[in-house]
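What you see is the complex with one protein chain gone and the rest in place.
To keep things simple, chains are lettered A and B as they appear, and every chain counts its residues starting from 1.
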Amino acid sequence: MLLHILNRSPATSEVYRQALSAMGAADRLLLIEDGVQGALGPLVECFGDLTGRLYALEEDLSARGLVPLCDASVVKVDVEGFVTLTEEAMRTVSWF
Amino acid sequence: MMRYGILLMGAPYSSQAAHSALRFARAVAGRGHRLEGVFFYHDGVHNAARLAAPPQDEPHLVDGWAALAEDHGVSLQVCIAAALRRGLLDEREAARHGKQGHSVEPPFELTGLGQLVDLGLRCDRLVTFGP
Partner (left out) sequence: MANDKAQWMEGDLLVILRHGPHGTSWLREGLDAALVAAAFGRRVTLLFMGEGVTALVPGQSGGPLGQKGTAPTLEMLEMYDIDSLLVEADALARFGLCVDGLLLPARAAGPLELSALARTHALVLTF
């Protein structure tokens, strides 16, 4: 299982498609920085069915005032949780 | 305990990448992992600019990296080819190129790209932060 890290908003960049196409069936996706915009209700659909494998960095959501808008299907993690995700994954791949 | 490396390719204050990387670096060290090194490549080399003078109410990222190096013995490796092109020279390179003054100083060290490959393959995890 790999951890993919995306920092671009799916509303402005197609990089999320590259991340998705490189993901294996068990891989996880963590949204950070502007990537957390993808955790919002309508935009979360860009990621198809990643239920349980789609994460967002809480402090990036929080800094942008987006915590209340974060879709329930997205798992929020703090920076410690970010480190944990990297521990659990065999390696990480960043998309920016 | 795992060995971590970080690759940073975003310039400070232009994108969030440097903030994210420094924050992550602190968290990795805080969890008891060994952060072996941070490699600065592409526009990330600007993180080594000793002349950076951000306003006082903003975090000083260059000093932040230096503090990380001091607190946790993390090596700060700056790609020499990417740095020289962008005007980031340590004392030795400045002398070699006949420049007055220098823009990089320890704990940042100018080094070759081979160090990135070495860091990436030696560590259990390499995490990249791009702009």
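Everything that follows uses one rule, which is that a residue touches a chain if its C-beta (ideal position, glycine included) is under 8 Å from a C-beta of that chain, and two chains touch if they have at least 3 such contacts.
All values derive from a computational prediction rather than experimental measurement.
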Per the touch definition above, residue among B:G10, B:G37, B:G64 or B:G130 touching the missing chain: B:G130
Contact with the hidden chain (one of A:M23, A:L40, A:L57 or A:V79): A:M23
Residue ranges of subunit B at the interface with the undisplayed chain: 7, 41-42, 81-82, 112-114, 116-118, 120-121, 126, 128, 130
Residues belonging to subunit A that touch the chain removed from view: 2, 14, 18, 21-25, 27, 90-91, 93-96
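Here is the rule we go by: only the chains that are shown with their structure count from here on.
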Interface residues, subunit A side, partner subunit B - complex: 5, 7, 32-34, 59-60, 79-80, 82-83, 86-87, 91-96
Interface residues, subunit B side, partner subunit A - complex: 2, 4, 9-10, 15-17, 20, 23-24, 27-28, 30-31, 33, 125-131
